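With one protein chain removed, the remaining protein chains of the complex are shown where they sit.
The block that comes next holds subunit A.
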């Protein structure tokens, strides 16, 4: 923390001076100058929130004006919601006693990387490939999988961003941290045949022209392909059927 120069009293507004005094009283002597701004902003926001809540409570109680009880209630509710404090000591001692009674589990030898069950790990793929473009493939077995460029940094969790509909290849941005290897991962590629509207679980995904799966990329048994080989002009395939496929997707993953 850099030492701060005291803002000259002429230029700092009164609130800032008060805040500086508060910091001094609490024993904080070294702080960046922006801390005062942050603290003032926090104070303003907090008080506004409390007073707004208090207004709501007092109007709910059909009172003519806000009084101390409303404010007290507002403070209490906000404290329970935003400013939670750690559990009280007796509770901690209690759960500690319970937890410490069970003996330490034995360690199985030769079990490879010791990780929790998969559902508690972050090793599962967090994306699912779906191609939505209806395109009747000439041969049943020829389906293209989009070329993945995993490893792109993206902060959006699980929305695969696919390329433009006309692109032949698609890049999926996955959360960084997903393993690069696809071996052993099951994923489903759905090739719905009707119009794209309202089809998939992710309606925002644009469609892909064709999907080719490189068999060496994925193990022979790992791909679940559902192709609805319905001719273009046909009505929606059985929605129930698709739903079942959707369920399959989730089960497979």
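In the analysis below, contacts are C-beta pairs under 8 Å (C-beta built on N, C-alpha and C of every residue); 3 or more make two chains touch, one makes a residue touch a chain; residues count from 1.
FYI, contacts and distances are computed from a predicted model.
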Just by its UniProt name, which of "Dynein light chain Tctex-type 1", "Protein phosphatase 2, regulatory subunit A, beta a", "Pyruvate dehydrogenase E1 component subunit alpha" or "Transcription initiation factor TFIID subunit 5" is the chain not shown in this complex? "Transcription initiation factor TFIID subunit 5"
Of the listed residues A:47, A:61 or A:122, which contacts the missing chain in the full complex? A:122
The missing chain sits against subunit A at residues 1-2, 25-27, 75, 79, 83, 85-97, 99-100, 102, 104-107, 109-110, 113-117, 120-123, 153, 176-184, 216-217
